[in-house]
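With one protein chain held back, the other chains of the complex are shown just where they sit.
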Amino acid sequence: MKASVIRKSHFNAAHRLHNRKWSEEKNQEVFGLCNNANYHGHNYELEVKLTGEIDPETGYVYDMKLLANLIKMEIEERFDHKNLNLDVPDFIDLIPSAENISVVIYDILRQKIESEFDLSIKLWETPRNCVEYPAKI
Amino acid sequence: MKASVIRKSHFNAAHRLHNRKWSEEKNQEVFGLCNNANYHGHNYELEVKLTGEIDPETGYVYDMKLLANLIKMEIEERFDHKNLNLDVPDFIDLIPSAENISVVIYDILRQKIESEFDLSIKLWETPRNCVEYPAKI
Amino acid sequence: MKASVIRKSHFNAAHRLHNRKWSEEKNQEVFGLCNNANYHGHNYELEVKLTGEIDPETGYVYDMKLLANLIKMEIEERFDHKNLNLDVPDFIDLIPSAENISVVIYDILRQKIESEFDLSIKLWETPRNCVEYPAKI
Amino acid sequence: MKASVIRKSHFNAAHRLHNRKWSEEKNQEVFGLCNNANYHGHNYELEVKLTGEIDPETGYVYDMKLLANLIKMEIEERFDHKNLNLDVPDFIDLIPSAENISVVIYDILRQKIESEFDLSIKLWETPRNCVEYPAKI
Amino acid sequence: MKASVIRKSHFNAAHRLHNRKWSEEKNQEVFGLCNNANYHGHNYELEVKLTGEIDPETGYVYDMKLLANLIKMEIEERFDHKNLNLDVPDFIDLIPSAENISVVIYDILRQKIESEFDLSIKLWETPRNCVEYPAKI
Partner (left out) sequence: MKASVIRKSHFNAAHRLHNRKWSEEKNQEVFGLCNNANYHGHNYELEVKLTGEIDPETGYVYDMKLLANLIKMEIEERFDHKNLNLDVPDFIDLIPSAENISVVIYDILRQKIESEFDLSIKLWETPRNCVEYPAKI
């Protein structure tokens, strides 16, 4: 009997969308305000979803205290109150778009969560813009 | 590497649920308050989801500025501050239920968004009632 | 020992902003899209606040079940799934702006709530537009 | 032409997570604060999703007034303002974790909703913790 | 130059509304479902507001990290995952209505926050019911 559990968390970060292989003109044309050389920022709202069997001994798919703690240690500590471009090594060669941030979060958590659990990420960059990874059709 | 991106937007409209082939009694029985001949209205909250490959050059599945603008031009301009039954030709012969509004929005946007992107619609008619189209099992 | 209690409720209605003493041009200039002759509509979110002494016997300022029922009988029954301009007599000679709707709600409830309780109204017409009556500086 | 419709509702309940086959030490270790012998409680936010064909006569997948009433009769009446462990027979031998509450709600509603409709449950136990049943990968 | 700062926090608790000086009939008549002898519960959302001068050296009215920590130590530790009637001594002789919980929280924090800061409490017991203490007219 499988169910999915979702844990929401939160981090605040600065970023800039900029492709170093492009001219400034092309960056401005593609990324517009998001290309501001001095950075801007967001309150990111993160949802981490795990899917697995409900353990009949606990009634849990996964202990939410452990999941909350895992997100705190692996994601919030790394991203919260940071400049994603400058402070987070994952984005040295990767544009910190919401899509790429979601992939990075997925890859970090995938290594920490047992493979019997399916994992997916939903990341709200603003109250109106959101990414799901892997894709949900 | 596929991800989904979601853009939320908003429009306010009046509507009435009424089947012209039915008697007034049957309309009242089926649609109740929603059959009010003078209309009532809602703040519709719309989520448009696109699924596709993350472009390694931009980190984007789809440029959210373009998606926001497309929704503004094609949906908000057509539906916002309108009477769906009287002002929107799509509903001349179609009851503007939340289900049918979702289908109409899907059909409009499907023609404007390249076929390589999967498209789906989520429409909140009130904070408690919502439709997803196509169906999500 | 005084406290304030707030009860939220909800109604959906159609309306039109239109001043019958003005020309169509002036109505269009002042009210724009809100002047649509066919109406548009909103999900109104209402907050009713009462202030009074905490009753030591009950721990209540006011029984919230009674307040919820009063709002249901006096406000929701009158406004929900209605066309404010056509179906609600209070707006025969009064433009149903969010400000005036708030005044009408206040006047209705003021007659039903004992004078020892201070009363105020907060009405969200959209998630971004709201009115408080009486004024809160 | 299939769509999904979602109805949100709400109930408040007390519960305790406790496995009677375990020692008090093990219960404390696994369930921590949730094992409080005197119970704690939550405002549960429930989303019920039905998937089916859009009826061309009504524009409905399912009459949302009927769905709201079904949830009220079958779920809210049974769970609202109750102690899940003591007042709800389903949890005599089942730990009332959010996962198990979701399964119980699903099983109750599955019997009341015609089999042509797919059914799923989403239950928020807190604003940060949520379950989906059946699992959504 | 004075400003107000607000910090939101959260706790989950069980409670029961019951006046020991009354008969069971009167308790049932006044408190209804809230009188359930086995308790029910809520996710309480708490807003603590402090008003004072903006310190020109820090730009702060009050260090929000300190305020968050104070709320955690003094309120969340005392109330979260507790039965308010049984586990919290403040409610031995006081009905744990939202009004009285607000007064208790105010009294606890008032002793910990310097008197130069004005203090007020807003407590949501459900998404639809809320108390402000002291009263806000």
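Order as written gives the chain letters A, B, C, D and E; numbering starts at 1 within each chain.
As a working rule, a contact is a pair of C-beta atoms (placed from the backbone, for glycine too) under 8 Å apart; a residue touches a chain by one contact, two chains touch by 3 or more.
Because the structure is a prediction, the values reported are computed rather than measured.
Shown chains touched by the hidden one, complex as a whole: A, C, E. From the options C:Asn36, C:Asn83 or C:Ser102, the residue with contact to the unseen chain in the full assembly is C:Ser102.
Residues 17, 19, 21, 30-32, 94-100, 102-103, 127-137 of subunit C touch the missing chain (whole complex, contact as defined above). For subunit E, the list of residues touching the undisplayed chain reads 1-9, 49, 51-52, 54, 57-61, 63-65, 68, 118, 120. Residues of subunit A in touch with the missing chain: 10, 12-15, 33-34, 36, 38-43, 80-83, 86-87, 126-127.
Keep in mind that, in the parts below, only the chains that are shown with their structure count from here on.
Relative orientation of subunit A and subunit D, expressed as the C-alpha superposition rotation angle, is 120° to the nearest 5. Summarising the inter-chain layout, the chain whose CA centre lies farthest from the centre of subunit E is B.
Closest to the middle of the protein, by Cα centroid, lies chain D.
Of the pairs listed in D-E, B-C or A-B, the one whose interface repeats that of B-D, with over half of its contact pairs matching by residue number, is A-B. As a whole-number value, the distance joining the C-alpha centres of subunit D and subunit E reads 28 Å. Taken residue by residue, subunit B touches two or more other chains at 127, whereas all remaining positions touch fewer.
Chain pairs that touch, as defined above: A-B, A-D, B-C, B-D, C-E, D-E.
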